[in-house]
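Working notes, structure below.
All protein chains but one are shown at their positions in the complex.
This part shows chain A:
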């Protein structure tokens, strides 16, 4: 049987002001079902780009390689099809939607995904009950559901809102792009608990982070180090601690 998520030789570039810019230069990565993996790497090495390409952002042109997700050709799917198939991306910088009520947005999304998965849609009452409980478990103020999506949210509130969406959409594969950045210590723990609650043999995650702290809570199965658009090193949780102590320079030098 093929792996849960299998990325091989993935290359992608972007057209920035008429200049072709190669960002991913052959990413190989395999995540088995039920595992949590972490990616670390210096600023600008292509971590967010990888998450966007996996989620289907059209600005990035895939020039080589393949991605299979639960046996399907992920790169051939529309972003919303990927979401329906169970892929969720917690954005490094969540987007604001002025005038769009957060609860309404969440319900529209949850029902779109449920429809695509062959589940019954939730009515407003059932949904609100579920959403309020989920918000509470993330210690979010109840009025966050009534406000406009991410508009005027603090940095930490935005990140929590991402985790709220993840909780409600029940993905089988979540990419968390620096969801820990900008969180205070309590929030970090709450968010980590939110992710841990989802853990099951049917749930995998790829956690992008710069900090050891989140990994202390999540205890990833594997750590990957990315540099210049490739995974240059993989190892167990101890790798993160080493990076935390020694910095990237040494690893990059060794890998070169």
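Here, a residue touches a chain if its C-beta (ideal position, glycine included) is under 8 Å from a C-beta of that chain, and two chains touch if they have at least 3 such contacts; residues count from 1.
The rule we apply is simple: contacts and distances are computed from a predicted model.
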{"item": "Undisplayed chain, where the name is taken from the UniProt record, one of \"Indirect positive regulator of sigma-B activity\", \"Oxidoreductase\", \"ABC transporter permease\" or \"Fe-S cluster assembly protein SufB\"", "value": "\"Fe-S cluster assembly protein SufB\""}
{"item": "Candidate in contact with the missing chain, chosen from A:78, A:123, A:186 or A:202", "value": "A:78"}
{"item": "Touching residue (missing chain; options A:97, A:119, A:141 or A:219)", "value": "A:97"}
{"item": "Per the touch definition above, residue among A:62, A:109 or A:252 touching the missing chain", "value": "A:109"}
{"item": "Positions on chain A where the hidden chain makes contact", "value": "55-59, 78-80, 82-84, 88-89, 91, 94-95, 97-101, 104-105, 108-110, 112-113, 116, 148, 165, 169"}
